[in-house]
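One structure below.
A single protein chain has been removed from this complex, and every other one stays in its place.
In this document, chain identifiers A, B and C correspond to the written order of the chains, with residue numbering beginning at 1 in each.
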Amino acid sequence: MIRGYSHQGFSHLVFCLIVSYIAFGSNLVSAAEWAPAAVKVLVAYHSQSGNTERMAEAVVEGAKSLAGTIVVLKRVGQVTADDLFSSDAIIIGSPVYWSNMSGEVKTFFDNWQFKFGVFPEFKMKNKIGAAFATGGQISSGKEVTMLTILAAMLGNQMIVVSGGGAFGASATTEGDSPGLDKKELADAQALGRRVAEVAAMLKPTPSN
Amino acid sequence: MIRGYSHQGFSHLVFCLIVSYIAFGSNLVSAAEWAPAAVKVLVAYHSQSGNTERMAEAVVEGAKSLAGTIVVLKRVGQVTADDLFSSDAIIIGSPVYWSNMSGEVKTFFDNWQFKFGVFPEFKMKNKIGAAFATGGQISSGKEVTMLTILAAMLGNQMIVVSGGGAFGASATTEGDSPGLDKKELADAQALGRRVAEVAAMLKPTPSN
Amino acid sequence: MIRGYSHQGFSHLVFCLIVSYIAFGSNLVSAAEWAPAAVKVLVAYHSQSGNTERMAEAVVEGAKSLAGTIVVLKRVGQVTADDLFSSDAIIIGSPVYWSNMSGEVKTFFDNWQFKFGVFPEFKMKNKIGAAFATGGQISSGKEVTMLTILAAMLGNQMIVVSGGGAFGASATTEGDSPGLDKKELADAQALGRRVAEVAAMLKPTPSN
Partner (left out) sequence: MIRGYSHQGFSHLVFCLIVSYIAFGSNLVSAAEWAPAAVKVLVAYHSQSGNTERMAEAVVEGAKSLAGTIVVLKRVGQVTADDLFSSDAIIIGSPVYWSNMSGEVKTFFDNWQFKFGVFPEFKMKNKIGAAFATGGQISSGKEVTMLTILAAMLGNQMIVVSGGGAFGASATTEGDSPGLDKKELADAQALGRRVAEVAAMLKPTPSN
């Protein structure tokens, strides 16, 4: 239990809350305030064939598997300023076009500044970031796509993690195993779960 | 205050600890146990000319500027298993040799497995990671050096941040401004500070 | 002289061409057919502030400094299929937006397929490729921008070179030396020259 209290510590806490309540009545730090706050995760993607969309859905499932996580799933072109700024974590997925993220996804990042004005205040600072990618062939750009999504996030002073793979979750959609297979979808779920967990670790409690 | 307690909450806590102590005597969660635990940062580097070493020293200064941070500074070849595993955060610096981190730094990473056996348990999981680099020319490998250090860390399931620059702190040591200048050293300090802060956010309290 | 003839060899050649002409009259490989063919270089860029445009102009100057080189300069959005396919070499420049090439440049690459249909025939195969970049800060994405432009080219089976810097020509447009300075423009010229030279080495003679 990373941020919780030891069992014994918690017993003490309950006890002293009771004592406090008896003693002071109001102004109490309620039990609810000590509960972990809901983490909000935005999953944004571009997809033409539907493969990246299906990966995105699996990422959502993984994130939701952590109790209390709120997840928003959107195409990159539909993300609003509020989606961006209200999220604790952002997971971005792209198909590989010529060894890199697609123009749509890159333009989405550019709009972080042109539309949403994240700089110079670094408004995305300390949000968790992660990436996923789909591509036709092995070793034809999925790594570069994920790493350069992470590079864009690092430039925004975000806190970056992998999950479901060394750089994020990825799927090879042509060749021996066309489309998405079970392992690839499981990796996408693992990424979503991983990001939700790290975001929960960093999420300030409501009383702060 | 990201993970602390509100002032009011803290007063309640002190009160109930006193009440608890009176009531139970022993088995108390002491005040010391509630204080934020010291964050330990390892700064490891390779340096031939001394430039990367001086950057490393500035990174150390930055990390130490966060009260209570313990910092260990070592050449990569001198890092022990205990240095690695007892640290909450690891910041690695390399000179640029042929557009990439030096062979010494890469061999250090390889030894995470060959000497220290971090895999398959992912023993470095959730530690904070960051990078810095020095190179003779602008745009001649410092970005690649930092990004590939971060890539190695992501493969270890570490949590990665930048600081003092888009990918980490860096210095251009030849040309118009030979050696290290004030801005470059300030960037190195900013990186150290940044890593200590993020590590503190994630550090479990001692009672856990 | 990489692909030419030694002076003596050339004298022989002229002699034997004369002899051949006398002997056979027609069907002669004319002297013109042996002259190096003009190399055509396309310089394509995106620019908002004008910095990348000025770098592009310097790249053009460098390419033109090799006698006989034909250079076309266009914004990425104005490049036609004929521009692309009639060129022996393509040099692409981008500003750095969030650690990567701009959305405009990435969309241009995507259009190699969506508009120009380069795949599956790999129509760009064996053309020379190179990159240049401008960015506000040192080590904030110029390397990544150039390397990922080169990665897109490698995926097209192009032949890739650097020039004016380890990955191509670049300029840091903010900080101590705002805008473009002499060294940065000289690097851009060196890149253009370098690409023209390599393209000339590989250019088949007209008789082939």
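In the analysis below, a contact is a pair of C-beta atoms (placed from the backbone, for glycine too) under 8 Å apart; a residue touches a chain by one contact, two chains touch by 3 or more.
Bear in mind that the values here come from a model prediction, so they are computed numbers and not experimental data.
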* Structure fact -> From B:V72, B:L154 or B:A171, the answer for touching the chain not displayed is B:L154
* Option touching the unshown chain, where C:L42, C:V79, C:I138 or C:A166 are the choices -> C:A166
* Structure fact -> The one of C:Q113, C:Q157 or C:S177 in touch with the missing chain is C:Q157
* Listed residues B:T69, B:S87 or B:S102, member touching the removed chain -> B:S102
* **Chain not shown, touching residues in chain B** => 97-103, 106-110, 112-113, 140-141, 144, 148, 151-152, 154-156
* Structure fact -> Residue positions on chain C contacting the omitted chain are 1-6, 8-9, 12-13, 15-17, 19-20, 23-24, 27-29, 126, 147, 150-151, 154-155, 157, 159-163, 166-167, 198, 201-202, 204-205, 207-208
* Structure fact -> Omitted-chain footprint on chain A covers residues 99, 133, 137-144, 146-147, 165-167, 170, 172, 176-177
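Criterion: only the chains that are shown with their structure count from here on.
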* Asked: Between chain A and chain C, what is the separation of their C-alpha centroids in Å?
  -> 40
* To do: For chain A and chain B, let me know how many angstrom lie between their CA-based centres, rounded off.
  => 23
* To do: Could you grab the centroid distance between chain B and chain C? Build each centroid from C-alpha atoms only and quote it in angstrom.
  => 43
* Asked: Which parts of chain A, given as residue numbers and ranges, touch two or more other chains?
  -> 151, 154-155
